[in-house]
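Of the protein chains in this complex, all but one are displayed in their positions.
The letters A and B name the chains in turn, as written, and every chain counts its residues from 1.
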Amino acid sequence: MSLESPESNEETLTHNVEFELNGSPERHCVPTSATVLDLLRNSCGKQGVRASCERSVCGACTVLVDDLPVAACSTFAFDVDGARVETVEGLAAQDGTLSAQQQAFRECGGFQCGFCTSGMLMLTTALLRQNPQPEREQIREWVSSNTCRCTGYEMILESVERAAELAGAKQQDQVSE
Amino acid sequence: MRGQKLGAGLIAQSQSALPPFILHRPTSLGEAVALTRQHPEAVIAAGCSDLVAQFREGLEPEVLVSVQRITELRAISNNSGVLSIGSGVSHAEGSRSPEIVSTVPALAAAWGSIATVRIRYRGTLGGNLLSRRYRYEMPVILSALGGQMQFHGGDITALPVSSLWERDSLWDRSLGNVGILTAVTVDTASLLWFGYERSMRPVSTVSLAVRKNPVAGLTVSAVCGSEYRQPFVLSHAAEATDITELDPVSVGQVLAAQLPDEAGDYAGSIDYRRHLVGVLCGRLLAEATGNQRKG
Partner (left out) sequence: MTGFVNPRTPDDEPIVGRDRPRLDSTMKVTGRAVYTVDIEKPGMLHAKVLRSPYAHARILSIDASAARSLAGVTAVVTREEIIGLHSYGTYVKDQPIVATESVRYVGDVVAAVAAVDERTAFAALDLIRVEYEQLPAVFDVRAAMEPSAPAIFPDQPFAAYPEYGDGASGAAHTAHNVSYEFRYETGEESVWADCDYIFEDTFTFSRMNHMHLEPFATVAEATANEIEVWTSTQSPFPMRKELARVFGLPENDIRVNVPLLGGGFGAKNGPKTEAIAIRLSQLSAGRPVRYCMSTEEVFLTLSQHDAILTVKSGLKADGEFMARQSRVLLNGGAYADASPLVAEKAGYRMPGAYRWKRIDSVCQAVITNSVPAGAYRGFGATQATWASERQVDLIAERLGFDPLELRLKNTKELGEEFVPGETPIDSDLKHGLILVADAIGYRDRTRLSNRGMGVAIGIKDGGGVNKPAQARVKVTTNGDVFLNCALVEMGQGGHSALCQIVAETLGCDPKRVRYAAIDTDNTPFDQGTNASSGIAVMGHAVRQAAERVKCSVLDTAAEHLMLDRQSIRLDDWTIVDAEGTTYELPPLIMERFGGTGFEFTADGYYKARSASSAPLEAPCIFWEIGWAAAEVEVDPETGRVELLQLVVSGDAGKVVNKLGCRGQDEGAAVFGLAQALFEELRYDDGELLNGEALLYRVPLAEDIPRRFSSITQEQGHGAGPFGTKGMGEGGMLPIAPAIAQAIADATGAQLTSLPMTPERVYNGIRAARVRHGGADGNA
């Protein structure tokens, strides 16, 4: 039995992480102790991923790992090896067209200082993937995972509802096309 | 924050500055146990939500053993009156597990109510218990259920969840002697009722279980959780033969009276906490006995 994991090297204390980021392959050699936050902000230049409490409470750093919302500050980079990672930078279309979530937060004022917004958008993305038509109570439960100090939340809850509506309409359009 | 190494002050440590560690990602329990023997000071990592907080408090592992890939730790089974829940089971998985939902539905519901949606996907049973943080809820929930932590690879095989805060227990020993927490088992054969009340969190949470004693009578076990104090286990043996014979109010008071003075803290004095725990125990018992409390 080998005690060595194949991907890490006891000599170098580094780890090769291969993953899919917003649909594109990434490969980085990072210290074993690197978090997903370090990986995304420093190695991949995704500065839309925000660091705040850094102990998985506030959710400002929420990204999706295999469709699930995860605090990037409290997840090791080695844990996303082979995973699909999504950040706020991946939401808009190539041509800059905003996603339903982004449009909804814009038009419902679901942001103020913007520091929680990336995380809130990713949380919304995960929720709508699990349930495209969530009820207010489920939205409350999900949004309660992240902290926003500015809005007082009501406008975020409305943004999520609107995102579901817009996404539904988009789906409808695609079907009719 | 952590203390400075020479005692000269406080330092706001961040996980971004953590020195790299030797990383092991075993895929089997046997492999993991061998690693803990080889590296008795290694840190075991599962979901890492709390581990990162510990880094900020000064923990600096040289060797880290990630147990994420060990599928054995994610098993849930229910055999001959014993529910066994793997330590690597996440809150989301546990609260939706058909075995748990069908055996102790209130446990599944309680488990599904803790933390946040995000943490529920990452956080594991083992992490929630072994972090030994007062405000985490699985120790409160599982202590009332008489949960037993099952270890593998060390000189201990099982310890009650309620022993998490005992002094001089395994917590001062190195991993090599302790081994790996593999599962928590709950005896469901004698369990008559279980409920968890967290609406007063973080002032006080209460979990409560009623069991049939082997020979005669019932045992009511309640655990009071709070923010700044360890969970306290309260217990009452009743001569009743049926749960409906219990008087919710008086049993609630008997249980609450057992709270020691040190259960009072900055978020609630001991007088208030005894009163509150009495009320919450009474309400849980009223539910147990089917006497819905009056509006």
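Methods note: contacts are C-beta pairs under 8 Å (C-beta built on N, C-alpha and C of every residue); 3 or more make two chains touch, one makes a residue touch a chain.
Not measured: the values here are computed from a predicted model.
The chain omitted from view is touched by exactly one of A:Val17, A:Cys116 or A:Leu166, namely A:Cys116.
Across A:Leu21, A:Cys58, A:Val85 or A:Ala164, the residue that sits in touch with the chain not pictured is A:Cys58.
Touching residues on chain A toward the chain that is not drawn are 46-55, 57-58, 60, 87-89, 91-92, 98, 101-102, 105-109, 111-118, 121, 139-141, 143-144, 147-157.
The omitted chain makes contact with chain B at the following residues, 1, 3-14, 16-19, 53, 56, 135, 199-200, 202-203, 227-228, 266-269, 272, 275-276, 279-280.
By our rule, only the chains that are shown with their structure count from here on.
Between chain A and chain B, the centres computed from C-alpha atoms are 29 Å apart. Residues of chain A that touch chain B in their complex: 1, 3-5, 7-8, 10, 13-15, 31-33, 35, 37-38, 54-56, 59, 62, 68-71, 73-76, 78-79, 123, 127, 141-142, 144-146. Those residues of chain B that touch chain A in the shared complex are 14-16, 18-26, 30-31, 34-35, 38, 45, 48-49, 51-53, 56, 64, 66, 68, 116-119, 121-122.
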